[in-house]
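Only one protein chain is missing; all other protein chains are in place.
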Amino acid sequence: MEKKTECDVIQDTLAVPYELAYGPTWTRFFEGFQQEKILGSRCQGCGRVLVPARSYCPRCFVELNNFVEVSQEGTLMGWVLTDYRYYGMPTEPPFVSGFIKLDGTDCNFLHLIGGIDLTDPDEVRRKIKTGIKVRAVWNKDKRGQIMDIKYFTPVK
Amino acid sequence: MARPVGIVGSGQTHHGRRFDLAYPELVSEAVEACLKNTGVDPKDIDGVVYGSMPSMMEGVALTHFYFADALRSVGLPILKTETCGSTGISLAITAYYWIASGMADLLLVVGSEKMNEGDSQATMTSILEPFYQMYFISGAPGIFSLQSQSWAERFKIPADKVREAATRLSLDHHNDAFDNPYAHIKQRLTEEQINTARVITYPIRLWDVCPNSDGACAMIMASEKMAKKLTKKPAWVKGIGYAGDEYWFGDSDKVMWQTAIQASKQAYAMAGIKNPRKELDVAEVYNPFTYQEMLFYECFGFAEFGKACDLVLKGTFSRDGELPCDPSGGTLCTNPIGATGLIRVAEAAMQVQGQAGDHQIPGAKTSLAHAMGGVVQYNGVMILGSEK
Partner (left out) sequence: MNKEFKTFKKVLELPHKYGAGPAFTAFYDGLREGKIMGTKCPECGKVLVPGRSMCPKCHVAIDKWVEIKQKGSIVSWAQTDQDFFGKPCEGTYTVALIRLDGAGCDFLHLVGGNLKKLKTGAKVQAVWNEEKKGHMLDIKYFELV
């Protein structure tokens, strides 16, 4: 048989089904979403308020079971404009993801920044800056998922 | 007490898009090159350490089973280490532990990735849980852009200056890659091409970002007695450091990044290094993104916080600068992820052995290798020296 210079390529999609348990803490967190509440946990060890709520503090390893409602407003600590498509993306690009320090909490919460025109990067850069205040905007239809919050929008 | 450990030598594939070979054959290319370069008799090998990024990348789980033949691991103990982007340096550290403990004298260490076979972006979403973080930080450029922007804003570095420094790094590394026979991207660029390239995640542009590479790296690590028997000039492991953050991206500061600081401090303490910029002769910093590279310079003490841009623009980290970084072209030009960290170690070793060919830094005696992994979560550092 003659030796080929070009080799075959086999195309396939690896598909594997999963069923992941929410467990008590995610369940409670997303129940909060149904009532348009963002729930965090206060660590009895270090006193930090962490959001999303946790079952234990990742630094003190203290079990956490006191849920606290946190503010829906916060300060933008970092952001990124994404303009390409990828598997698992939250919405059609372009979109802005941000690091939001919700008032009264001690960590950054990740979500989208929206409610403004995102087509021109330079315009986005003028409107979205680290340090601006943002507020949660909710979807009407709640499905108990992180995207029940539509995005955070700049507060005038 | 830990026994001294030396690196005898290594072998790499020609990195790039490698649909000319099936995956085990690619691994074999690096292993056979390594055995040839080091003159090691495979019969003397005590064990194999292997790793890739998530196996999901290649659509075959637990690839070390698939590669048993190519790794020449039949009849030998095999350890798999997988720490995402830092896999490569974790492999070298795993082998270090194994030999330093006295349980092995000669090990084959191999890292590989065939990124073009899968959808690398989709694979990276598979390392995140689907309750929360997956939606916002999947896609490596997004994560690093978020981190880099926070850094620039924290130290009030003007956007133009950051751009100028990133362009300098991109230009330098792409030129360096021409002197590395194994590098993937070999492209002569101009400042203008870099500054006006397509935006990937604002403000990161095309030439600020590493490619998807197929490739493998294999290395021989040995105890003192065995290393001295095999080569006149082993590269000695002088220090190691490794540290990881908590899982949640928003829980820790990624600008004055504790795990990067801690990993380098551990390695410096073990190697007796007090002033890294003066005492190191060359560094192979894991730099998939130009912007993030500067953040590492600061965390590793090569520059004060907020000052890396100034030093980059002064040429401190260029080939003829005070501390040349990534003379191989680095991760920016070649990134088969599971192999990348090991390539950093192999390159840092070649530098102190005086075997880096056209990208040799003259007289290099002490070098640093680094890799980062997870959702900007893990950092590993290794210091190598020509003297034990």
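Labels for the chains are A and B, by order of writing; each one numbers its residues from 1.
Just so it is clear, a residue touches a chain if its C-beta (ideal position, glycine included) is under 8 Å from a C-beta of that chain, and two chains touch if they have at least 3 such contacts.
These numbers come from a predicted model, not from an experiment.
Student: Could you list, sorted by label, every displayed chain in contact with the chain left out?
Tutor: Listed by label, the shown chains it touches are A, B.
Student: Which is it among B:Asp69, B:Glu304 or B:Asp358 that touches the chain not included here?
Tutor: B:Asp69
Student: Touch as defined at the start, partner being the missing chain; which of B:Gly11, B:Gly88 or B:Gly118 qualifies?
Tutor: Once the missing chain is taken into account, the touching residue is B:Gly118.
Student: Could you please point out the subunit B residues that touch the chain left off the display?
Tutor: Per the touch rule, subunit B residues meeting the hidden chain are 18-23, 25, 28, 32, 42, 56, 58-59, 68-70, 72, 74, 114, 116-119, 122-123, 126, 130-131.
Student: If you put the missing chain back, which residues of subunit A would it touch?
Tutor: Counting over the whole complex, subunit A touches the hidden chain at residues 1, 3-4, 6-24, 26-27, 87, 144.
Going forward, only the chains that are shown with their structure count from here on.
Student: Quick check: how many Å separate the C-alpha centres of subunit A and subunit B?
Tutor: Their C-alpha centroids are separated by 29 Å.
Student: What part of subunit A is in contact with subunit B in the complex they form?
Tutor: Going by the criterion above, the answer is residues 7, 9, 12, 14, 20, 22, 26, 50, 52, 58-59, 77-84, 86-90, 97, 99, 107-112, 121, 124-125, 130-131, 146-147.
Student: Would you tell me which residues of subunit B are touching subunit A in their complex?
Tutor: Counting only subunit B, the residues touching subunit A are 19-22, 56, 59, 119, 121-122, 125, 129-139, 141-142, 145-147, 149-150, 153, 199-202, 246-251.
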